[in-house]
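Missing here: one protein chain of the complex. Every other protein chain is in place.
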Amino acid sequence: MIRYLLRRLLQTIPVLIGTTLLVYYMVFALPGDPIAALFRDKQPPQSVIDDLRNQYHLDEPFWIQYGAFLVNLLTLNLGNDFTQQPVASTLARIFPVTAMLAVEALIIQAVFGVTFGLIAGLRRGRVFDSTVLVVSLIVIAIPTFVLGFVFQLVFGVRLGWAKPTVGANADWAALVLPATVLGLASFAYVLRLTRASVIENKKADYVLTASAKGLSGPRLVLTHILRNSMIPVVTYLGANLGSLMGGAVVIEGIFNVPGVGNKLYQAVLRGEGPTVVIIVSVLVLVFVVANLLVDLLYAWLDPRIRYDK
Amino acid sequence: MTSDHDAQHFVAPREEIPLLPADPLNVEATHRSLWADAWWKLRRRPLFIISSLMILMIIVVVLFPGLFTQTPPNENCHLANSAGPPVPGHPLGFTFQGCDVYSRIIHGTQASVAVGLLSVSGVLVIGVTFGAVSGYYGGWIDAVLARLSDIFFALPLVLGALVVAQLPPVRENKSVWTVALVISLLGWPQMARITRGAVLEVSNAEFVTAAKSLGVSKFGTLARHVLPNCMAPVVVLAPLELGTFIVTEATLSFLGIGLPQSVMSWGQDIAAAQHLVRTDPMILIYPAVALSITVLSFIMLGDALRDAFHPNSRRRSRKR
Partner (left out) sequence: MKSLDASLNDEGSEVEGPLLEIRDLKVTFQTPHGDFDAVRDAHLSIMSGETVAMVGESGSGKSTTALAVIGLLPDNGRVSGGQILLNGEDIAHASERRMIELRGKTIGMVPQDPMSNLNPVWKIGYQVSEALRANGKPARHSDVARVLEEAGLPDPGRCARQYPHQLSGGMRQRVLIAIGLSYPPRLLIADEPTSALDVTVQRQVLDHLEVMTSELGTGTLLITHDLGLAAERASRVVVMYGGRVVESGPSLELLLNPRHPYTQRLVASAPSLSSRRIQTRTRSAFTGEACPRRSRPRRSSGADELLKVENLTKKFKLRSATGRSTPFTAVDNVSFSVGRGTTTAIVGVSGSGKSTIARMVLNLLTPTSGRIVFDGVDTSTLSNRQIFDFRRRMQPIFQNPYGSLDPMYNIYRTIEEPLRTHRIGDRSSREKKVRELLDQVSLPQSSMKRYPNELSGGQRQRVAIARALALDPDVIICDEAVSALDALVQAQVLTLLGQLQSILGLTYVFIAHDLAVVRQIADDVCVMEKGKVVEAGPTDSVFEAPRHDCTTALLNAIPGTGLLPPQVGRSVLTNGVDIAKCSHRPRACRSWK
């Protein structure tokens, strides 16, 4: 297990370097003056330009620029945004909100997706199964931002079940509506994946053997069918964190959640290039680390990975 | 009585059970290749028929928008009609700018489908090539490409696109092509992984070794034996990715970093209608419905293909 952990940690390093390099290269190393490019047609104050030149070592060779960028990133020395606020402290304030939103969305999609998928898989071909399949297809087909508006309108404005926008006081309860929207698309995927692997595992030889041993009912389903079906689902949940982040950009904008996604959205709208790059780099960092955690969970679920052959 | 009957030497009457020649050739079986077989199965699936009809319809809309509406989407927009209700000749009402909603939806189809198709083509070229080379040749090529795919995989599609869309060359030349290019460049790892997995599996098959023993060259074996047998997962993934990419384009356009204002697109129309959502939600809902139906038809196609190619998915549990 330790060996596996070390190996995964080592594998993460090139990914981290490569990803940040990629982001950095795209922004700073392509032809043209990066400062001018970053600010589009806006004219930033000269102090901001000087800060940036300084911060990104733009007069130095590319590798030094990148090295400095990486060091800054890892030490969370993220510079200032247009309003001269340090990005790091802004992030420290808004990051927990987004984390809360993501965790809530993750819980919603995992709990409901797995439960519904399990029931559908066990009752394959019945009414419940068919209904759930059709609904999940439709949910997948509706883009997250459309769902956001619809939910905001229906549950927030018309029915008044929840506040249509979150505003400054983001807590677990206030985030339920955006988290549901955010989790909904992945919920459909989790459901379909669980259903498919439950159907497959139901036919597995070891399930037949377990029945022959005299096992039956919930015990058989939980220990032999569901447990084994979780392996692909967990893998999916990890890989899906990325689209959760992408969705957060849109959802936080729509529901006015004071989180990282919203900040990113505002930065994009205002054309604040450096802030966009910084925030995306931080999010990639989070994504890579989260995937590392998911891999460990995966190894815990599947002993074939954990132990050397 | 029965125990007697079993202790004794029982022989079934010969005439009752005709003895077939050992290993008979089933003469009644139809001659069908795997693809023909999948096609035969597909043609009977309601999911496939419905999704194909829908896609056919979408293609007709893309190619001949004039068949569906005579109203030009951008001209004759009168602010007097702003967010107006449906009137004869304008079945879905008017946008905030006073343009015809229905006409804009019809004409917006082109951009979405074009971006989707171009992106998928790009992803197929990059992903299948990388995946095949990586899985078949192995060694350091595989190691390098695997890391490369890890790196691109770690950059979530929308986030990566946000960064790339900031770049001056992209920003100043926003078009269907640049959006498709951005999506292809960031979206290929999934396709590459699927192809690589399939190639790895097929490369170990004995018919590949047999082909090598016949003297077929390494590349010839890849092209003629390995790749054709890896196409099923690729064909299944392609329409699913197409749906995803159409959503991505809409999301980017919604965020204002996708298609330019000059190109009509559903994402932009939805974005333009968002401040009206509490008063006139239908202006937002109509293009959203068009978008969802398009995506739905491609996802349904992918689903139908998966069932047709997965030997046991449709058939009820096999006889043991």
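All chains are identified by letter, namely A and B, in their written order; residue positions are counted from 1 within each chain.
Quick note on the criterion: a residue touches a chain if its C-beta (ideal position, glycine included) is under 8 Å from a C-beta of that chain, and two chains touch if they have at least 3 such contacts.
Here the structure is a predicted model, which is why all the values come from computation and not from measurement.
Touch, as defined at the top, links the missing chain to these shown chains in the whole complex: A, B. Only one of A:Leu137, A:Ala210 or A:Ala239 touches the chain withheld from this view, namely A:Ala210. Touching the missing chain, out of A:Asp51, A:Glu200 or A:Asp302, is residue A:Asp302.
Of the listed residues B:Ser52, B:Ser82, B:Ser175 or B:Asn229, the one in contact with the hidden chain in the full complex is B:Asn229.
Residues 3-4, 7, 204-206, 208-216, 219, 223-224, 227-228, 231, 301-305, 307-309 are the ones on subunit A that touch the missing chain.
Contact between subunit B and the unshown chain involves residues 1-3, 5-12, 14, 16-17, 19-20, 22-23, 25-27, 29-35, 37, 205-207, 209-216, 225, 228-229, 315-320.
Note that in this section only the chains that are shown with their structure count from here on.
Centre-to-centre separation between subunit A and subunit B, using Cα means, comes to 23 Å.
By the touch criterion stated above, subunit A contacts subunit B in their complex at residues 11, 14-16, 18-19, 22-23, 26-27, 30, 32, 37-38, 40, 137-138, 140-146, 149-150, 152-153, 157, 203, 239, 241-243, 245-247, 249-250, 254, 264-265, 268-269, 271, 273, 276-277, 280, 283-284, 287-288, 291. Across the complex, subunit A is touched by residues 147-148, 150-160, 162-164, 166-169, 171, 243, 247, 250-251, 254-257, 270, 274, 277-278, 281, 284-285, 288, 291-293, 295-296, 299-300, 303, 312, 317 of subunit B.
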